[in-house]
Each structure stands twice: as structure tokens, then as C-alpha cells.
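Presenting subunit A:
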Amino acid sequence: MALVFDRTKGLTDKIFHYCPGCTHGIIHRLVGEVLEELDVLGDTIGVAPVGCSVFAYDYFNCDMHEAAHGRAPAVATGIKRVRPDNVVFTYQGDGDLASIGTAEIVHAAHRGEKITTIFVNNAIYGMTGGQMAPTTLIGQKATTSPYGRTKEHSGMPLKVSEMLSTIDGAVFVERVSVHNAANIRKAKKAIKKAFEVQLKGEGFGIVEVLSTCPTNWGMTPVEGLKWLEENMLPYYPLGNFRTPQEVE
Partner candidate 1 sequence: MQERVIMAGFGGQGVMSMGQLLTYAGMIENKNVSWLPSYGPEMRGGTANCNVMVSDEPIGSPIVTEATATIAMNRPSLDKFEADVVKDGNLLINSSLIDRKAERDDLKVYYIPANEVAVELGNSKVANMVMLGAYLELTKAVKVESIIEALKKVFGERKAHLIPLNEKALAKGAELVK
Partner candidate 2 sequence: MAKVLMKGNEAIGAAAIKAGCKYFFGYPITPQNELPEFMSRELPKVDGCFVQAESEVAAINMVYGAAGAGVRVMTSSSSPGIALKQEGISYIAGAELPCVIVNIVRGGPGLGGIQPAQSDYYQATRGGGNGDYRHVVYAPATIQETVDLVMESFDVADQYRIPVMVIGDGMIGQMMEPVEFNEPKRRELPSKEWATDGTKGEREPNIINSLFIDPEELEVHVNERLEKKHAIITEKEVRFESYNVEDADVVCVAYGTTSRIVKNAIAKCEEEGLKVGLIRPITLWPFPDKAFEAITDKTKGILTVEMSTGQMIDDVKIAMNGRKPVYFHGRTGGMIPNPDDIVAEIKKIVGGEK
């Protein structure tokens, strides 16, 4: 029988701790596949965040470095400056990157650090139990916005890709989603491009991946995918914000 699908060598055999229906698993697989296809697993050092993907260091089959909440881009900067020939990536959620770690991500981009950031945006704090994130949508209920987020109280949700694409050093910026097969394929392409940008030494690259959190959204996995499509896509438009010409 012909082998039509195999587990990527980019991931370890460790069983994910993620909730049923969570799309972290898909995004992990995409990153693992890209690293394997680019044949850089032996050169790669990943930086794990604090948040749901805090245990990412157990899942990626390459050297991994834990970071404090929000500090992954700074840790990655330290690694890349010391090991410029290695591939360095951060894997961060929206609480980590868009809230406590805004200074670190903005300045890693501003310095044009030759690292790749996978930014998983599910519009909520997952690990700590469903609190409001800077990316939580208007009207969306969270444990710290029990009446629904309002603009007056908490401002409008932060559009990270749009913000970072104003920074010269961020040479690759793309927002993708993983709510259906077609978008998963597009997401993988974007992730691959982001790593290629790093391999060519172009500058900082980030892929924002819209993701679901059925548990904290209080939905079934299928409802979650539908909610993402109907609510997140209109506010967080998919697409490429920046690509260096050489990679296009």
C-alpha cells in the first residue's frame, strides 16, 4: 500500500496537551513540516512562550528554549545574535505577544532580527482560563469581560499584523487562518515563506495565524471554526502585508 500521509519528523512523539478542537495542533504540524521540508531541523532553535503553548518545547523536534511571558523575541534575539547561522523561531499566543510582550515583538521587528515568529491569535487568554486579550473582539464575552468587550472600556482589538507592517525591519508579515483545509494550505505556504525569508537573511518575519479556542469560547470545535470565520475574519482580514521581492 502506498504511504499517503506520515507524521512529520518536525514533531516529537509526545502527546499534545491541547484541548479537543484546538487548532494549536494543526499549527504545530505546519511548522514541523516546514522545518522538515526545508531540511533545517538540525539547525533550528525554537523559543516557547507562556500561554497554552508553554509546553511547545516538548513538541518540536529541535533544540528548544523556554521564555518568560512575552519575552520570546528577546530570548530569540540573544540566540540569533550568538548563533547567526542557526534558524531561530518564536511561537507565541496573543496574550504573550500582543499584551505583555508588545515591547519585545515591536523592537525585534524594529531591529530587523532575522528570526521567524509564529503568532497564534485566538482572541482570548486560553491557559489562564479565558480572560480578555488585547485581541478579544468587541462584544465578545471573556471571564474578565463578562458583559462583552466594549470600545469605551477596553479599546478596539489590536491588529498586530497591520501594526508590525508599519515597521521597516518587519520584511515579511502575513495573516492566515486554519479554520478549513484551503486556509491550512495557505497558512503552510506563508509559514514556509517566513522561514525562507530568515534563511535568506532578509529580516524579521511574522505569520499571524487565526486560531480557535472552543473551550474558552464555550463552543464545540465545529462551532468554533464557524465563529472564527464569521467573526474574526471580518475584523482581522487575511492576506500578505509585506514580502521582500526576492521571496515573491
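For the reader, a short list of remarks on this structure follows.
Here is the rule we use: a contact is a pair of C-beta atoms (placed from the backbone, for glycine too) under 8 Å apart; a residue touches a chain by one contact, two chains touch by 3 or more; residues count from 1.
Here is how the candidates were picked: all candidates are chains of the complex that A comes from, given by their letters.
Since the structure is predicted, the reported quantities are computational estimates derived from the model, not experimental observations.
Touching subunit A in this complex, out of the candidates 1 or 2, is candidate 2. Residue ranges on subunit A touching candidate 2, taken from their complex, read 12, 41-45, 47, 54-55, 57-58, 60-68, 71, 74-83, 86, 103-104, 106-107, 110-111.
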